[in-house]
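Some notes on the structure that comes next.
A protein chain is absent from this complex, but the other protein chains hold their places.
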Amino acid sequence: MSNVQNKTHAIELKGLRKSFGKTEIIRGVDLAVEAGDRVAIIGPNGAGKSTLFNLISGRLAPTSGEVLLNGKRIDGMRPFEINRLGLSRSFQITNIFPKLSVFENLRCGVLWSLGYRYTFLRFLSNLDDANERTEELIHQVGLGKKRDVLAVNLTYAEQRALEIGVTIAGGADVILLDEPTAGMSKTETQHFISLIKQVTVGKTLLTVEHDMGVVFGLADKIAVVVYGEVIAFDTPAAVRANPRVQEAYLGSAVADAQGAGH
Amino acid sequence: QKGETVKVAWLDPLSGLMAAVGTNQLKTYQFLTEEFNKKNAAGVKFEIIGIDNKLSPQETTSALRSAMDQGARYVLQGNGSGAALAIIDALEKNNARNPGKEVLYVNYAAVDPDLTNSKCSYWHFRLDADTSMKMEALTTFMKDQPDIKKVYIIGQNYSHGVQVAKYAKENLARKRPDIQIVGEDLHPLAQVRDFAPYIAKIKASGADSVITGNWGSDLALLIKAANDAGLNNVKFFVYYGSVSGTPTAMGAASAGKVYQVAYGHTNMGGEIQRLGTEFTKRFKEDLYTQSAYTALTMLSEAFAKAKSTDPVKVAPVLEGMRFKSFNGDVEMRKTDHQLQQGLYITKWDKAGGKYPVDEEGTGYTFVPVKYFEPYVASTPTTCEMKRPSS
Amino acid sequence: MSTMTTSPAYYRFKPWNLGRIIIWSLFAIVLIVAPMIFKSSLALTMLSQMGYLIIICLSYNILLGQGGMLSFGHAVYVGLGSFIAIHAMNLAGKGGWPIPLVLIPIVGGLAGSFFAILFGYVTTKKSGTTFAMITLGIGELVASMALMFPGFFGGEGGVTTDRVYGKPFFGITFGPQNQVYYLIAVYCFICTGLMYAFTGTPLGRILNAVRDNPERVEFIGYNTQRVRYFAFIIAGFFAGIGGGLAAINFEIVNAADSLNAFRSGSYLLFTFLGGAVFFFGPIIGAVLLVFAAVLLSELTKAWQLYFGLVFVFMVMFAPGGIASLIMMNLRVAKFGKLNRFWGLYGALVLTAIPVVIGAAAIIEMIYHIQLNSALGPTLDFMRVTLDTSSFMSWFGAALILLVGLGLLEAVRRRFVRLWGHAQEEIEAEIKRREMA
Amino acid sequence: MTVEFFVISLLNGVSYGLLLFMLSSGLTLIFSMMGVLNFAHTSFYMLGAYLAYTISGVVGFWPALFIAPLLVGAMGAAFERYSLRRVHKYGHVPELLVTFGLSFLILEVVQLVWGRSTVPYGLPTQLQGPLFTLFGTQFPKSRSFIMLVALLMLLSVWLLLTRTRIGLVIQAALKHPEMVEALGHNVPRVFMLVFGGGAALAGLAGVVGGNTYVTEPAMAASVGSIIFVVVVVGGLGSLAGAFLASLLIGIVQTFAVALDHSMATGLRAMGVAVTESTFGYPLLNLTISQVAPILPYLFLVLILIFRPKGLLGTRED
Partner (left out) sequence: MLKLHDIHAYYGKSHVLHGVSFDVRPGEIVALLGRNGSGRSTTAKAIMGLVHAEGKLHWKEQDILRRKAYEIAHLGIGYVPENRDIFPKLTVHQNLLLGQKGSGKGSRWSFDDMYGMFPRLKERQHTEAGVLSGGEQQMLTLCRTLMGDPDLIIIDEPTEGLAPKIVELVGQYLRTLKDKGISVLLIEQKLTIAMQISDRALVMGHGSIVFDGTPDSLRADAAIRKEWLEV
């Protein structure tokens, strides 16, 4: 009912909590992300950033609280149901289909959204729209040359790119990326940020990152998660200036990160 | 036909659950053909082609094809009525579809009564007594044992075990209505590792006798468990006490408690006993498939009578043929091709004296306690034999 | 959109491209002429068995190779397909249902998929070891229960039928074995085609994805359980067709035979031996299965020993199955390097012969002592008479074996080295092409 | 059900359960730690029995009780060293298949050496006869001995797992073998020892099982799948689970034998008329006692559906 009056948010978390056994990891998170925003989530290790992603994407069910996607409750739904509602995520640890080629990996990501569900009465090769979309994607993520290479045989950076590719393939308009640039060199990271920017134009984006360069380069807003709570949610400048954030997360490295700003 | 070599295919398991039995039987046939080839009435030589059918009806049909390719026109088989049925079925079709290439089947041990009743076939001849006949003899014996009052029936849950139970109940009801069936159990074939619960149940039921059609480890383990639990005053009436492995399992502990019904036993005297002893000496195993002797005798005499080894000519001769086998005068009943022969009740006991042939080196043997003339065990048939119209 | 470089026509499925036409025509020709070359009645049954086993092994591979599901209970669907098919034949024979024989395999297929729908609902909820164990349990249950319901399963004897019923189909009665063979061959061809087509459909591809990484599949919109379930049903359908054909072929179906764990095991074994990674692997597997089951046991009493040996060595040295050996060589050939191996292959074969002969002679003599001693000490081994009581026979066999082993090892070492070189060159070549 | 029958059945159930545990403890070790579905496990069991038969003929049963398992263990270790290890890197299915092949080989070799029929492997005099008599039913010493051995196995495997890091090393090595080596553990040797140990346990089970029951070539196949049931129902990675599952299966199965009830009798009791013409009569008429020996499989399926980790398991795959 409240949704009718309020403007619907792309993602809205209300009083979200999650415990594993006795330990409460997420301790009441309220967060509303407007459609089209790019939000970075930062916080110390083990603060619960990935867990938050898991709760939103359906990998885990919250202990209590609500998750809303475009105003619709999605907590407790299975990952594929949430995905069908237009939310897609990538993983901190690369999570693709190792024995399929780059092209097939991406095409798998495309299929459902184009309505080719469990069909076994049509040939993939005849699904023009799927193939066109895949072809487009493959160039977007810069893997055109590796079209028929099996995913296992890609280099780490290429796998990360593929990971992003599979994530955006379904055309979801809410995208969650978990440490997309981890393990990449500076050059690769820079290239990657522009890639992410480019493929998420007009979409709602949530990323988890430790690399302050990336965070400040990518985000319109930053949410700081500490010990399972959001202690700040504001513009980059405001967050950087926030003493609690400095205390809890940035330490003296702020200077470093600023220096490394791109 | 003199000097001719007749190829006889033997299709039975040499691997799997019944490998030991099959191997023993193949040796029996090889050993006996050697004997028969020396003094064959028809002057022909037998050649046994042993093929492993893995106890599987499907493999049996393939094996049959291969046997026919090798020129065999006689088939021997005995283990498992499933395979028997497969052969009958295949031969019915083959013999109808390929005149001039008819094949004849001698069944030496598959005992499902259906094979000579609803499923009887002109090309099939059975030498063992079927389940109903053995039960006829067995219950006739039990009828005269006044101390039998409570009977427990246990069997493998497949056609053989079910039939044993069925005939046991029918026969006892007819011959000794006062006998109580205090329990009946069917257990899955070759699945039970521990028979103690069954023994406990038998004991609790107060039974004084157990009837079982079990064979192989299902029998060995059953009797072992009974011995272990000290079930001393219960008699076991069994079908397959001599089959490889069972005597070893029974050993001394079962002495005096196990009765077997069969068309023969190891202490028959005469040629069969001599051959048995020689067999044991040569192979360190017992010759218990004595119907092999009957099979070879029957074929030899039929060849001689038919003056041919062509199954088409031999089959009519076999119908109703009377001949003498190791266990006396027998007749291949014309109506259903079931051999009519006398049956023996034997008891597991110490070997020696008149009955010296110990089984599997246990020092024990099946001692004959009663002989029944063929007519006693004879059971009616419902067979409507379809003979090829010639 | 500007990045689009290839036109849609590039992907279009062109059923009539040259390579496909050649391969499928060859397959058809082999199916057609095989019985003209191998004429004995045993050969004909073997060919018939191969025909439906190809379907069964391919259907098994939908689970194993394409879906990563290790099933120990595939015989359930084949066997139940057989039973329903045979009951349908009996009904049709009695004039109950007017189903022509040519459609009986479809009945089997429907039965197979019906039971796959029934049991698959629980089995496919899980994957990995859990899946394997559930199928093992269900397999054992169905097999044991079958013996307890003689009404439907015909008890020990099974259910028999006569496939010659109804009006002849264009003068074909399906009495003679070779007519049945051609029926099987037609089904084999069509089913192989269909299953191949399946690999190119969305469901088929997602099934591969589920095999590789089930978790991720959930995040691209698919319900993995559903994917496995559908694949399971499709596999059940083809398994049932295979079962129906088996019923027609044997005209008898038997629970002990067609439902037991051993049967399921052999589908697994031979699918794997043929090569689960490639579509055509199971076809090779099925052919081998028939050879192993029918021929090997007739050639030698030691078939289980040979079987075990071959199996252990195959898994150890060619874990991708025979198909992978073929593909490896094709790859070498594609890079034009196969020529240098012909000589070595020849040498391998030549040196393997004495090893095999020597070993087999010894094994056969041992078995002879155990199984055929009733026939005297001599045996016929490849037209040579061996005498188990003579030292010379043993010594000779051992000598041949040892000499062969020595030579074989020498050749093998050389082969391994050269093969390594060739692979290196190929890798380099691939890198170079990628750069270009 | 009388008290008498109840007590005896309980005893039978427990002792059968312990027999199952004895058969499967080695498999638990290998399967739940190394993830290898060792299809040759019961072949090692059979080898143990045959070797003990031969050895006890020469030096007597008691020495054989130690020698035979050691021999079987050595064979297991050798198999791991020369065959399984090569296959390990290809994954679990090939591992399983190679043990499958091995089971064929062992069976054939056993038949070649000892023949195809039962061998007269008997109990030593110390184990013959009853240990005690309860309500007129004897409880044999041999069965008690099996129970004792099973408990000793439980104890020793438990000590092995809790007092040493072997279990951890193996589990870790399944994931990152190189890392475990880099931490200073000799991974190949640990694998070899565990596989050999599992085989030795199977061998020991054979030594005592072979003479209590029968020693024949079919003995391996006959216990083939039931022991997988025990391990899986108990829960992968859980020794206690396997123990619990063995006892549970043993007891349930034993008592099930006593129950001559069927769905038909149940329905009749509820006043539903069930006759031979009722649909599904053969199924309805099947008594619990008739299906008792296959109940474990039902158990397996149900457990896996409702609790895939097994009774006390910690992991699913």
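Note that the chains are named A, B, C and D in the order they appear, and that numbering of residues resets to 1 at the start of each chain.
Note that in this section a residue touches a chain if its C-beta (ideal position, glycine included) is under 8 Å from a C-beta of that chain, and two chains touch if they have at least 3 such contacts.
Fair warning: this is a prediction, and the values are worked out from it, not measured in the lab.
Across D:V169, D:V207 or D:L312, the single residue that touches the chain missing here is D:V169. The missing chain lies against subunit A, touching residues 20, 23, 42-51, 92-93, 155, 157, 179, 182-188, 210, 212, 248-254, 256-257.
Residues of subunit D in contact with the chain left out of this view: 165, 168-169, 171-172, 175-176, 178-187, 314-315.
To be clear about the criterion, only the chains that are shown with their structure count from here on.
Counting only chains that touch, the fewest steps needed to get from subunit A to subunit D is 2. Path length between subunit C and subunit D in the chain contact graph, taken as the least number of steps between touching chains: 1.
Using the average of C-alpha coordinates as each chain's centre, A ends up farthest from subunit D.
Averaged C-alpha coordinates put the centre of subunit B at 34 Å from the centre of subunit D. Subunit D has residues 111, 115, 290-291, 293-294 in contact with two or more other chains.
Annotation for subunit B: residues 23, 157, 186, 188, 191 touch two or more other chains. By the definition of touch given earlier, these chain pairs are in contact: A-C, B-C, B-D, C-D. Residue ranges of subunit D in contact with subunit B, taken from their complex: 2, 4-5, 8-9, 12-13, 15-16, 19, 111, 115-120, 122, 130, 133, 136-140, 142-143, 213-214, 216-219, 221-223, 226, 253-255, 257-258, 289-294.
Across the complex, subunit B meets subunit C through its residues 14-15, 23, 26-27, 30-31, 34, 51-52, 54-59, 61-63, 65-66, 68-69, 80-82, 84-86, 89-90, 93, 97, 112, 114, 119, 157-160, 162, 186, 188-189, 191, 282-283.
Against subunit D, the residues of subunit C that register as touching in their complex are 64, 70, 122, 125-126, 128-130, 132-134, 136-138, 140-141, 144-145, 148-152, 261, 265, 268-269, 272, 302, 304-305, 307-309, 311-312, 315-316, 319, 366-367, 370.
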